[in-house]
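Before any comments, here is the structure.
Only one protein chain is missing; all other protein chains are in place.
This part shows chain A:
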Amino acid sequence: MAAAVFQGFGASTALSLSKSFDSKRVKLPFGRSLSERRASFVVVGSDGRVVLDSSRAQKLVTNAVATKGDSAAATSASKPGHELLLFEALQEGLEEEMERDPLVCVMGEDVGHYGGSYKVTKGLATKYGDLRVLDTPIAENSFTGMGIGAAMTGLRPIVEGMNMGFLLLAYNQISNNCGMLHYTSGGQFKIPIVIRGPGGVGRQLGAEHSQRLESYFQSIPGIQMVACSTPYNAKGLMKAAIRSDNPVILFEHVLLYNLKERIPDEEYVLSLEEAEMVRPGEHVTILTYSRMRYHVMQAAKTLVNKGYDPEVIDIRSLKPFDLYTIGNSVKKTHRVLIVEECMRTGGIGASLTAAINENFHDYLDAPIVCLSSQDVPTPYAGTLEEWTVVQPGQIVTAVEQLCK
């Protein structure tokens, strides 16, 4: 059995697995002893790397006896976990954290009585009260500042931008106060705030409601950025972001809120700095995040039929990049394609291209290809909007070019 499941996190060497494992020695990220955390589990691979993979987790939980081959799907007789939509997964993560820690609070426009414009905070106001799930007036700059001020004293607020684009009004607060206070105070203050909201190009929402802010925020020192793409990683990243003592910006996507997936019943938290291996392969590394993951997977089907074997990685962590996972992949395939929804100029792809070139130049057989959205404000007309973002057909063509 290559992997072992035990309640713990981060074995430092591969060897420790083969020896008898002293579970009391393992230190959990949030400082609680193992005995307290009965319900959680995490999978550690045989090479010592922690893998948080839902399919493998499921396999290990349901099949107590020897596993049968490689079928990822569990038997239909006893399907573990529960099925839900992405916004429900976010809500579950949020609710679990609010239950666990009374200092966690939510603030944003229409998050309370209305239940959230995308229903992520539905029902929370009735459960936790109006102060803990705070309906703010339309004053992004100030309520983000208010959240940061509250975080300075120890509260753990989650600020929701009804649409990520509105957070441009709070840019000063996010950049100067949120990102920099830990540094300029010499470590006195920590800002455990989470700023989240939907962004990205939706269905004909118009230019100002289709913004991708990850490129604007990426230079701010002191913040972490993550983008969720499936219900599984949405819940895990939400919980991790809330527990992190650093300011985290969680990017959701307007079109992904109704994705359905089966997630485990047990409590789990994902790592904020880790990328997700969506599909292992040999020929080319495709790096993507958020909605473009689905375009890539669609393209991957076509590519597989054509005989290519792409390795798809959902980078998830936009700041800092998980160059470890990405690097290992580059060392294997020697070709990189980045597919993102950001603008071409100054986007996440541009930074990632630079980072990979700098660090893994020797391993590349071909220049990195980066497919991003066009440098135009998103038009309203459906056909035009379709062509501002990267389509699966373009991805297939790019891979074919790259692997020539």
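Operating definition for what follows: a residue touches a chain if its C-beta (ideal position, glycine included) is under 8 Å from a C-beta of that chain, and two chains touch if they have at least 3 such contacts; residues count from 1.
Here is the rule we use: contacts and distances are computed from a predicted model.
The complex appears with one chain absent; UniProt names that chain "Pyruvate dehydrogenase E1 component subunit alpha" among the candidates "Protein SEH1", "TAF1A polymerase", "Pyruvate dehydrogenase E1 component subunit alpha" or "Glutathione reductase". Among A:Tyr268, A:Tyr308 or A:Phe321, only A:Phe321 touches the chain that is left out of the view. Shown as candidates are A:Gly149, A:Gly346 or A:Pro379; the residue that touches the absent chain is A:Gly149.
Of the listed positions A:Gln91, A:Gln224, A:Thr285 or A:Thr333, the one in contact with the omitted chain in the full complex is A:Gln224.
On the side of chain A, the interface with the absent chain consists of residues 9-10, 12, 27, 29, 48, 105, 131-132, 134, 136-137, 139, 141-155, 172-173, 176-177, 181-190, 218-219, 221-222, 224, 240, 243-246, 271-273, 319-324, 351, 355, 358-359, using the contact rule stated above.
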